[in-house]
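This structure is in structure tokens; I'll ask about it shortly.
Just one protein chain is left out here, and the rest sit where they should.
A and B label the chains in the order they appear, each numbered from 1.
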Amino acid sequence: MGMTLPGLVYLVLFAYVPMFGLVIAFKNYNYSTGLWNSPWVGFKNFDFLFASQDAWRITYNTLFLNFLFIFFGTIASIGFALLLNEIRIKVLSRFVQSTMLLPHLLSWVIVGYFVYALLTYNGLVNNILGYFGIEAIEWYNSPEYWPAILTITAIWKMLGYNSVIYLASILGISSDYYEAAVIDGAGKMQQIRYITLPLLSPIIIILVLLSIGKIFYADFGLFYNVTRDMGMLYSTTDVIDTYVFRMLRTVGDVGMSSAAGFYQSIVGLILIVTANFVVRKIDREQSLF
Amino acid sequence: MGKKYGMKFWATAMAMFLAVALVGACSTKNANNGNTPATVKPENSSVTAPQEETANATEEHVTLTWYFPGNVQKMTDKATVEAEMNKILNEKINASIELMPIDWGAYDQKMNIMSAGGEAFDLMFTAPWSNDYYKNAAKGALLPLNDLLDQYAPNLKSVVPEKVWEATKIKGNIYGAINWQIVAMPYGAQIAKKYVDKYDIDVASLKTFKDFEPYYEKWDEDYPAFFGGDQFTNAPPYYGFDSVGGDNSVGWVKLDDPNLTVVNQYASDEFRNIVETYYSWREKGFIPRDAAMNTDERKAALNNAGQFELPGTFSLPLKPGSDLETKAAYGEEFVNITITEPLITTNRAIATMTGISRTSKNPERAAMFLDLMSSDKELYRLMASGVEGKHYTKISENLIEYIADSSYQPNSDWMFGNQFLGYYTTPEAAEADIWAVTEKLNNEAKASPLLGFVFDAEPVKSELAQLDSVYSEYSKGLLTGTMNPADKLPEFLDKLNRAGADKVIAEKQRQIDEWKKSK
């Protein structure tokens, strides 16, 4: 069908052609010899990723934290979308809809400031703890709390955005189903469980699959700004993207940054193909491809 | 259906074919690019006066482009400045200049991509800390300037002493034209006079950072005395070292060591001393508990709000006239305590340079332009301060006052050429003739034994990157007393070793030894 043509041409022009440039990952790029004539160096550009003592740590952090985000984020977003769907009072629904996308509009830099204002030693959270007689915690010096802190922050920022997608799906569900269910005597929870969720499952699965494809990438803004690049927190918050950023801040080698991207892409590809394969076995229609 | 399938299939196939064909064209184009580096061949090998060369080289009018970082919104009127500058340039070298300021936050990225992408332009600001000089030189983004400077920029060449030019040389080539400003930096501290009075501080007796402790005990304000922060890596000379390559990277040399042995500065007694002292200070409350989060920006904001620190360190670079500047800034009097002798180190010497891009179509003219920026007072003052009447008002021969919110105020004269040609902006500075004082300082100062050695990072770039990561992980914590050095310092050193500290030190030593031999 000719319809797909514009989209495909676009992708060829803007995505596939530049992809040839991935060869930089395997070369020692020198500006005077240009892209094609710079010398090949095999996997040398990948050294700083794999040979590093932190290689395992950043991989683990990236996977673990992204898993937390996907898991809790999806549950929260679906829950919130369901909630929104239940609102009867128009004023209320308009109010929450207006505010729902605000977190997404704020840049991570600003969000970083807020988290700072909350978690700084004399900040809000410690003050509240003080009321309850709990001793103040040095948040920025305690890596163990940060997976939770980051997850909460990430969910806060993305909740509205993600819920919109689920909400649009829910709205598309014909009211006939619900009316029939009510006639059969089904309660709200049962309606959600047997009608809404199953009909939502295509979009849920797609979103989760796509997230898995990106699981090796971290939202740089989140990790860099909210942690304020505090070295003391690296053990639980240092992910591939922040690590590469620091590396390249000193060395700034184009080949190395390309190598890092390549690594993330390959792993993402393997994961998504595997996940898709699993989904296919269960229900062919729901799979991505 | 079958017919439609066929058409669609061919359309897609054609698109792909086109793409591959274009890419094929890519490779031939790039191959050609690779074979034509801009080389400069002087016509006569004997030394000739610039005038004669100029006559040959300036037959056609050219336009030079100059990229540098700055606040674009504060230079909206650059057209006026360009017009005035071009009057002079047209007459002297038959050329025009086009100023291309790029916002600070975008400069590194933009120049990086322009160089990597092989775009044509003439001049760009470069330094170890901005648009990385070393990296650009290594990647072939900059033209070697040795001959260009000798032939087309003799004034520039002579105003900067030969030993300072040595600092720019990588494998014998100069890749950046030095912007002449203070290079011999003494280190010390700056204390707000009101504290000196309030706490009866005996300024003369302050020799080491521990001497501040008794005053911390006395400290009475409602904020902690010392903000903390990285006071170690930004001032190697104060601790008796000179850095090799980047200030952060492992491997410094003791200034008084004739053998130029490279040591791990983080394993030194000095470092351990600082870290342990700061830890105890934080425990005692002299350093705020959140000191690690105090960015330079935050400190500046606190200063603005009237809160100053009693610095527990003497690692502040103190050029002549800096107390006048801080006074003008915050409205407070300051006392400067200078501890070290001024010393010229490589990083200071090349802190600001302008390079000529390999892709420049007129390197000779670019070099001539640089020469004028370092010798023509009028031209320099136009660039640095703008047009009289429009952007500033003249108070006397060398003293001006900037018009508030004017449309041209780059405020970075140290980027543009010979800073000592510029105007003064405060009467005190004019009276003290700060430029002359500074220039004298430069010329008379001692040079570090390593001046002229440039470290080639290429063989150990992966290790350097990892070491920097380890440094990022521990530095703020240790240097603000947030981390307990008892267990964190050994941990830090261990991680450094595992990241290849020994390899880097060995490589630095090897290069230094080779350089020593060749002298």
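Here are some notes:
In this section, contacts are C-beta pairs under 8 Å (C-beta built on N, C-alpha and C of every residue); 3 or more make two chains touch, one makes a residue touch a chain.
Criterion: contacts and distances are computed from a predicted model.
Look at the chain that isn't drawn here: its UniProt entry, checked against "Transmembrane protein", "GntR family transcriptional regulator", "Carbohydrate ABC transporter permease" or "DNA-directed RNA polymerase sigma-70 factor", names it "Carbohydrate ABC transporter permease". Screening A:Asn37, A:Gln53, A:Thr74 or A:Ser265 for touch with the missing chain picks out A:Ser265.
Check A:Val41, A:Ile137 or A:Leu288 against the missing chain and you find that the one touching it is A:Leu288. Touching the missing chain, out of B:Glu283, B:Asp296 or B:Glu378, is residue B:Asp296.
For the options A:Asn37, A:Gln53, A:Thr74 or A:Gln97, the residue in contact with the chain missing from this view is A:Gln97.
Among A:Val41, A:Ile87 or A:Val125, only A:Ile87 touches the chain left out of the display. Residues of subunit B that touch the chain left out of the display are 5, 8-9, 22, 26, 29, 69-74, 76, 100, 103-106, 109-110, 113, 116-119, 296-298, 300-307, 322, 325-326, 328-330, 402, 405, 409, 411-414, 425.
Touch with the hidden chain on the side of subunit A covers residues 1, 3-4, 6-8, 10-11, 13-22, 24-25, 29, 35, 80, 83-89, 92-107, 109-111, 113-114, 117, 123, 156, 159-161, 164-165, 168-175, 178-179, 182, 188, 191-192, 196, 202-203, 206-207, 210, 213-214, 254, 257-258, 261-262, 265, 268-269, 272, 288-289.
Simple rule for what comes next: only the chains that are shown with their structure count from here on.
Note on chain placement: the centre of subunit A and the centre of subunit B lie 37 Å apart, centres being C-alpha means. Interface residues of subunit B facing subunit A in the complex, by the touch rule stated above, are 4, 7-8, 11-12, 15-16, 19, 22-23, 26-27, 30-31, 33-34, 37, 112, 115-116, 118, 132, 135, 139-141, 246, 248-249, 288-290, 292-293, 358, 457, 461-462, 464-466, 468-469, 472-477, 482-483, 495, 498-499.
If you check the complex, the residues on subunit A that touch subunit B are 1-2, 4-5, 8-9, 12-13, 16-17, 20, 29-37, 44, 47-48, 51-54, 116, 120-122, 138, 140-141, 228-232, 234, 238, 243, 246-254, 256.
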